[in-house]
Structure formats: structure tokens, C-alpha cells
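Let me give you the structure first, and then I'll get to my questions.
Incomplete set of chains, arranged as in the complex.
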Amino acid sequence: MKKILVIHGPNLDLLGKRETDIYGTQTLSAINDAVTAATMAHDVQTEFFQSNHEGDIVDKIARSEVSGIIINPAAYTHTSVAIRDAIAARKDIPVVEVHLSNIYSREEFRHKSLIAPVAIGQISGFGRNSYVLGVMALLGLIDEKI
Amino acid sequence: MKKILVIHGPNLDLLGKRETDIYGTQTLSAINDAVTAATMAHDVQTEFFQSNHEGDIVDKIARSEVSGIIINPAAYTHTSVAIRDAIAARKDIPVVEVHLSNIYSREEFRHKSLIAPVAIGQISGFGRNSYVLGVMALLGLIDEKI
Amino acid sequence: MKKILVIHGPNLDLLGKRETDIYGTQTLSAINDAVTAATMAHDVQTEFFQSNHEGDIVDKIARSEVSGIIINPAAYTHTSVAIRDAIAARKDIPVVEVHLSNIYSREEFRHKSLIAPVAIGQISGFGRNSYVLGVMALLGLIDEKI
């Protein structure tokens, strides 16, 4: 049975807890539930991982036995060459980059993703649905490879 | 009955006709068929529009009575403030930017999208599926608004 | 009898129709009426032209038999070398650049006008009055030349 790994980057554990006026009251587990629901019809297992630690995310990418990864690198999108290299080393599986918000309508420094050039593709700006669309994209890519 | 407009930017009419070694043998109408298929279960009509003319795309965005737009601005992604302004003027409907290829792993000048800051979100790198995912994103956004 | 050509660039046909909360309910024809009114006391004819097409604007500039041009290049202000070259080729008549809004208090990329170095002068930030002042400037320039 195939497994998909969903990685949430730094500060995403705060979703629905802080700044609810901006990010809404939806928590990270609600996002995870939406992802799980989206995989229902497919014979796919999901694993969720959140960390504020760049090194832990690198470890996780490198050491997971999965068929594909969805990653929202959050702040590390713009600063982590280590995560970029870890993804680049996973040529064996597709990696999809997702963002809750449209990073291109935020501060200048958020317009540049170090991750994008090594991911298969990028989905940004659809809130929780960025993840759901990411799962669909990933399933399409995994199926194509089989 | 709701209608979705799908806009294909310059040179996309060549898909499957030229450079088939790079872009594959899939034609633009095959992409359109995939989009139509994806809207099947929804009570949604689709209109397709391809043009190599910046002005025609601006006209189309401004004058279409639709519930949402999916646009692959292709080359105009990086050069057209006119299309950006046309999209920005359509605050009444969601506009989703899609790209067949991962624009962030191509030439430096393709990394910057003038369109992204005024679109709801962006999906890039999944080939035909970028459009299909775009439709799903759009349907989700349209439904939310109803 | 002298004739003045007034060129409105892309998306200006939407004035008073979309985003009325921002740009007000004044339509393009209201602006045209104000321009006509301003030329009343002078023996001057006015022609109005709006297009979303860069090429059409180039054509119009090159082929019009007029004594002066007022142009609001809108989005093409920042991207069109073709319109710049068309204006530069009209050394026989004065060309005045106008903008409804103050382009210098908007996004960074709007601060740079490719048109300004080849126009006689620039007027920006006075809404409809930018055009009216432009007519006055143009009439002054035309008269000086007679």
C-alpha cells in the first residue's frame, strides 16, 4: 500500500490558534483531515509531520519510505538550501510544494522559493485546498509512474 | 448555469504540433477535453480561448460574463502589465493562474510572474493536470462564494 | 482646423464600470466630454481612441494626421518600447503623457515610464483633470509652434 508524507513547516502548528482573524479558526488537524478525506477513494496511506526545525525536516525527507511528499516549507521556503538539497536527492519520488497563501502577493522576500526549482510543481494561494489539490497532483504523478 | 473561461496564452496553439519531443504529442484540444471532463460532475459550462495577442486576452478577460477564469498566460506571464491590470479589475470573480511546466526550474526571467500577485493562486508544473487542478480550485472558490 | 488625438490605453474602457469604489463612477466618455469642453474656446477638433492592443496604439500614433497627441498609455507605460518608438518618430508634433492616478505612489514597477523620456512632458495624479491639463499644455505647445 502506497504512503504519502505531508510535511508542515515552521509555525504551521499555530494555525487556528493564533491570528485567527487572519488565518481563520481552522486548525492544522482540520487540514490533515481534509487531506485524508481526499485520499479516501485511493488505496493510499497518509503520514503527517510538523516541525519548526530545518534539520528535522531534512531528516524526514531523507529517511521516509514513501511514494510521494507534499511539503509546505513555510518560512524555510525562502531560506533553506538544506531542504532543497534533501528534496533534490529524492529523485525516486515526486515532491509537491504547497502554500496556504499566495506567496506572490506578500512581502518581496517571499516571492523567491528555493524549493520550487527542485519540486515537481507548486500550488499556492488556495488555503486548505492547496493541500487537497497537492494530494490530487501527487496521486496523478504516482499513478503515472506505476 | 455557471460558466468557466479557460484562456490559453501565446504559442499554446502549437502544443502537440511542434517540439513534440519536449512537450509531448498532446494537443491543446486534449487539454480542453480534460478540463471539460473535470467539470462533468458540476453544473458548469466551459469556454475555451487561445490567442497570441495580448490585447485580445485583455479584451476577453474584461468582457466575459463568467464565474471564474483559468489562465495560462504563457509568455505574457513575464511581460504583460495589461493582462495583470485586466485581472485585477475582475475582483468580482476568482482568477487562477496555471502553467504546464515548472516555471521556477526554467530560465531566470521566467521565475517572475507579473500575474501571480493579482491571481487568487497559482498552479505550475503538472502538465495537463495543472489545468485540471485549476478547475477544481476554481470550483471550490466559486462554491464558497455562493 | 487643428485636430488633437486623445489615446486611452488598455483597460481604460472599464472606467466607471468596474471597481467603481476605487476609480469612481465616472466613465471614459465623461472624461472625453471634459476634454471636448476644454477645447471649446479654441478652434480645435478632438478625436478619441481607446484600445487594449499595443499594436493598434502604435498604428494610431504613426498614421494620424493631427496637430498633437494626448496619451494615457496605462499598463503599456511600463512595458512598451514599440509605443515609445512610435512617439519618438512623431517629432513633427507634441505628445503629452497623462495618468489619472499618481503612478509614483503605486507599485514600484509603475514608477518607471518608458514613454516619459520621449514625450514633451508628463502630467499625473489629477484624475480627469490630468487630461484637461494635458489639453491645455498641448494647446500651448501647438500655438507656440505656429
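Just so it is clear, A, B and C label the chains in written order, and each chain counts residues from 1 on its own.
The rule we apply is simple: a residue touches a chain if its C-beta (ideal position, glycine included) is under 8 Å from a C-beta of that chain, and two chains touch if they have at least 3 such contacts.
Keep in mind the model is a prediction, meaning the values are calculated, not measured.
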{"item": "Copy count for the complete homomeric assembly [3 present here]", "value": "12"}
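Simple rule for what comes next: only the chains that are shown with their structure count from here on.
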{"item": "Maximum centroid distance from subunit B, chain identifier (CA atoms)", "value": "C"}
{"item": "Identifier of the chain whose CA centre is least distant from the whole-structure CA centre", "value": "B"}
{"item": "Rounded Å distance, subunit B centre to subunit C centre (Cα mean)", "value": "31"}
{"item": "Centre-to-centre distance between subunit C and subunit A (centres being mean Cα positions), rounded to whole Å", "value": "48"}
{"item": "For subunit C, residues that touch 2 or more chains besides their own", "value": "none"}
{"item": "In the complex with subunit A, residue positions of subunit B that touch it", "value": "102, 104-105, 111-113, 116-126, 129-130, 133, 136-137, 140-141"}
{"item": "Sites on subunit B touched by subunit C in the complex", "value": "53-56, 58-59, 62, 79-82, 84-86, 89-92, 114"}
{"item": "In the complex with subunit B, residue positions of subunit C that touch it", "value": "9-11, 13-14, 18-19, 51-56, 74-76, 78-79, 109"}
